[in-house]
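Missing here is one protein chain; the remaining ones are kept as they sit in the complex.
Going in written order, the chains are labelled A, B and C, and every chain counts its residues from 1.
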Amino acid sequence: MFNSPLDGAEIRKDFPIFAKTMRGGGRLVYLDSGATSQKPRSVLDAERYFYENHNAAVHRGSHLLAEEASEAYEGARAIVAGFLSANIDEIIFTKSATEGINLIAYSFGNSAPSSQFALKPGDRIVVSEMEHHANLIPWQQLAKRTGAELVWFPITLEGRLDTSALDSLINERAKVVAITHQSNVLGTINPLTQIVDRAHAVGSVVVLDACQSVPHFGIDVKTLGVDFLVFSGHKALGPTGIGVLWGRADLLEEMEPFLTGGSMIESVTMSDATWASVPRKFEAGVPNMAGAVGLGAALTYLDKLGMDNVEAHERALTEYALKKFTELNGVTIIGPKDSAMRGSVLSFTIDGIHPHDAGQVLDQYGIAVRTGHHCAWPLMRKFGIAGTTRASFYIYNDSADIDALIDGIAATQKYFKV
Amino acid sequence: MFNSPLDGAEIRKDFPIFAKTMRGGGRLVYLDSGATSQKPRSVLDAERYFYENHNAAVHRGSHLLAEEASEAYEGARAIVAGFLSANIDEIIFTKSATEGINLIAYSFGNSAPSSQFALKPGDRIVVSEMEHHANLIPWQQLAKRTGAELVWFPITLEGRLDTSALDSLINERAKVVAITHQSNVLGTINPLTQIVDRAHAVGSVVVLDACQSVPHFGIDVKTLGVDFLVFSGHKALGPTGIGVLWGRADLLEEMEPFLTGGSMIESVTMSDATWASVPRKFEAGVPNMAGAVGLGAALTYLDKLGMDNVEAHERALTEYALKKFTELNGVTIIGPKDSAMRGSVLSFTIDGIHPHDAGQVLDQYGIAVRTGHHCAWPLMRKFGIAGTTRASFYIYNDSADIDALIDGIAATQKYFKV
Amino acid sequence: MELDSLYQEVILDHYRKPAHKALVANPTKQVHHVNPSCGDEITLNLHMNGNLVADVSWDGVGCSISQASTSIMTDLMIGKSVDEAMLVLNEFTELMQSKGTLTGNEEILDDAVALAGVSKFPARIKCALLGWMAFKDAVSQSQLGK
Partner (left out) sequence: MELDSLYQEVILDHYRKPAHKALVANPTKQVHHVNPSCGDEITLNLHMNGNLVADVSWDGVGCSISQASTSIMTDLMIGKSVDEAMLVLNEFTELMQSKGTLTGNEEILDDAVALAGVSKFPARIKCALLGWMAFKDAVSQSQLGK
């Protein structure tokens, strides 16, 4: 019934936090990887090793530590590039996916009117109703600043992107299409090919929010065909405070910088400055070196497991969970109920119980889920709900975790007598 | 001759990296804390403890880990506030000082024309010739975007701020005065009182770049009287990828946000959003939680040493070094030659030897210094030099380190036969 | 179990049968508050009679803690003078921030002492305070409007 190439319980041994005893006295059943993932020992060791052996400001010194720090940092960039099948110079380290999207939006906003990236009244930015606030508000703000129009793909009741009006949404005025690869609420994986083709046909760039995809299945940016992609390290086994923006080299070269300051310059006078080449142009200041090194170790860990195995494991978990959920009464899944084009994020509501209360009872059993609007408030409004309870699965989960969740939901219903 | 309340060699025992063997086979003489500081074990332990026991997305879950993570993160904010004698809600975590300054500049740039923060043609931004690129280029860009005029304090030949034209520089049109507390090249500590008084008299805000002061002497933001202050954690024993922006609550409340996305909102629809209160408004996305916790541990370590002791220790090192330097021939100090109003950053040139070559020979003796323009290129042009060699001292240095530097410089001169 | 200290019977009772949960028309002041981290919302109508809290009514969505706490708050506040109401409010806020060290003064807080357990669950304190903060806001706005 449950068949996966990976053994979640074995994998947990690599993650020190699973030794923790939870509120109710039991083990940690961590079903909140959609918010942030736990970290394997190898990531913590890599960060520490950096600090204890190579710590220095990168690119800024001729001494041994500075050389080693630069090699470690650039080595991490090479790992990320390899993981995404990208070129090294196309990888920009940010502090988060949020910063990555803001970087693009601000850079476009900084463009001269004649630039291919400049937006003006009448131009369009296209998003979807299932976007995380991080891939919505920066575009709202850019639209307000430039007078461009913000439009969006609606969502079907099943939680799929409604692409029926694709051609009229992405019309000739579209300059940016910003879309999530996988919804952090519904689990829906969006069909990119038709969107990318249409966007490129009308001369628009495509920005992909890959927060919920890069950690979960193999990504090849060249195959995807998008122009920009962002993700956060902390959701991919990596440290907090480090994220990645990948962009097509020819676009990055032409774009205006975002953060300005040290290390991103070519030359500086009191009144003027010129910019270093990509990726430096977008990495002002002393970067999160240990964070980058930790992210490199995280992606190396995933690579060793094999992203195909990771994907198969999560599919097995999702199918198992979807099946188990049918045994529950008074529980409604928000999002696709079959596992096709769907990731391992499972949102649901329980009749008569507010998500916050459900989360609280589950916590008593050591089960960590997320509750609320999941930074996708417009999506909640669309479904007419205040929030959901969300379980999200990752490599260290197994069928026993899902059994615990199912039992926990039943216990919650009993506790609140619904 | 050398008299300090702190023992650098003892302190080094708390810093694992000092066990390292350097290129020439000797110990590490780390004189590059101006670029980034080394990290005590307690900081590395605090980060790791967070990951192994509390890791979860802050402010976003009702489960135990999320609660603990939020408490750890907010606890770090409280430590920073205490360290600066600021209110908790005035502390905003950024990724770096660079981000902090960009945050202010972009927020001002985002203001409605009627806002007190909006700049328009004719308005003034005042900086100085000794600014780090991080406190220069963001203002250049803001000036270009708004049509405001960028003007600057010149520098005297001794490397002091020339305030003789203070009143005409900070005139009635001044909206922003952005100045460094201590120069990262010259070591000069700037006289703030007259600048702050004049700025406030004409209705300008004062932004203080405290990268080179917060780690080195006690700071009380209320006494300083400035309106904003930024620093980087990595220069203050903390992890990479975490910085702090402090701002006066009444100003922060009125300012526009910078990065937008999750966790910084009050309410969101597809076309609009309203903002959370400060500090959340300025902290979009999952923050660098472990970084904040690590920074908390770093400031706690400094607090235990006592910032008065740290300052006295660095003064003793600087006086010792200034004295020793007079024994050298063909070496010129760039910056004040006495220890009054001066920190422990010591830049110099060696006749006939390019800084990069000097740094290379010193590296052979395990001595880590920084060479080049130190992200203060206009300052180099002012002094008519391509760069300097810079030694910067911190708590783990002692007079033996300075002796090693002096011997190293002599050896460099011998090597290059000058 | 620890959970029972959070979900006391009186809380679940108020949750199931919330008091004054139906907006009364023509308020002196109406306020709308949200809890941005979970999306819970409350609309609160305050009727003042001089210095007296004549009526408090509300509507909204939220978890059992926020619903029960608001319900209890309305019962407590109606009929009090502004000064008395603020005293109760401060007492309750203090209880919420006590991290489980206080049990609450029943003479002042009445049913609200049942919420003492919330203070051990940091993420839930905002839930318990949602209605109270809306009330405080409404009162201070109505005072300013005078």
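We take it that a contact is a pair of C-beta atoms (placed from the backbone, for glycine too) under 8 Å apart; a residue touches a chain by one contact, two chains touch by 3 or more.
No experiment lies behind these values; they were computed from the predicted model shown.
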Among the chains presented, those that the missing one touches: A, B
Contact with the hidden chain (one of A:35, A:66 or A:409): A:66
Identified contact with the non-displayed chain, of B:23, B:120 or B:414: B:23
Sole contact to the chain not displayed, among B:271, B:300, B:332 or B:360: B:360
Hidden partner chain, touching residue among A:22, A:177, A:265 or A:367: A:265
Residues of chain B in contact with the chain not shown: 23-24, 354-357, 360-361, 364, 371-373, 377, 380, 386-387, 415-416
Where the missing chain touches chain A, by residue: 59-62, 66-67, 70-71, 263, 265-267, 276, 280
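We take it that only the chains that are shown with their structure count from here on.
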Interchain centroid distance [CA atoms averaged], chain B/chain C, Å: 45
Geometric centre distance via CA averages, chain B-chain A, whole Å: 31
Multi-partner residues of chain A (each touching 2 or more other chains): 23, 356, 360, 371-372, 377
Shared interface positions of chain C, touching two or more other chains: 37, 121, 124
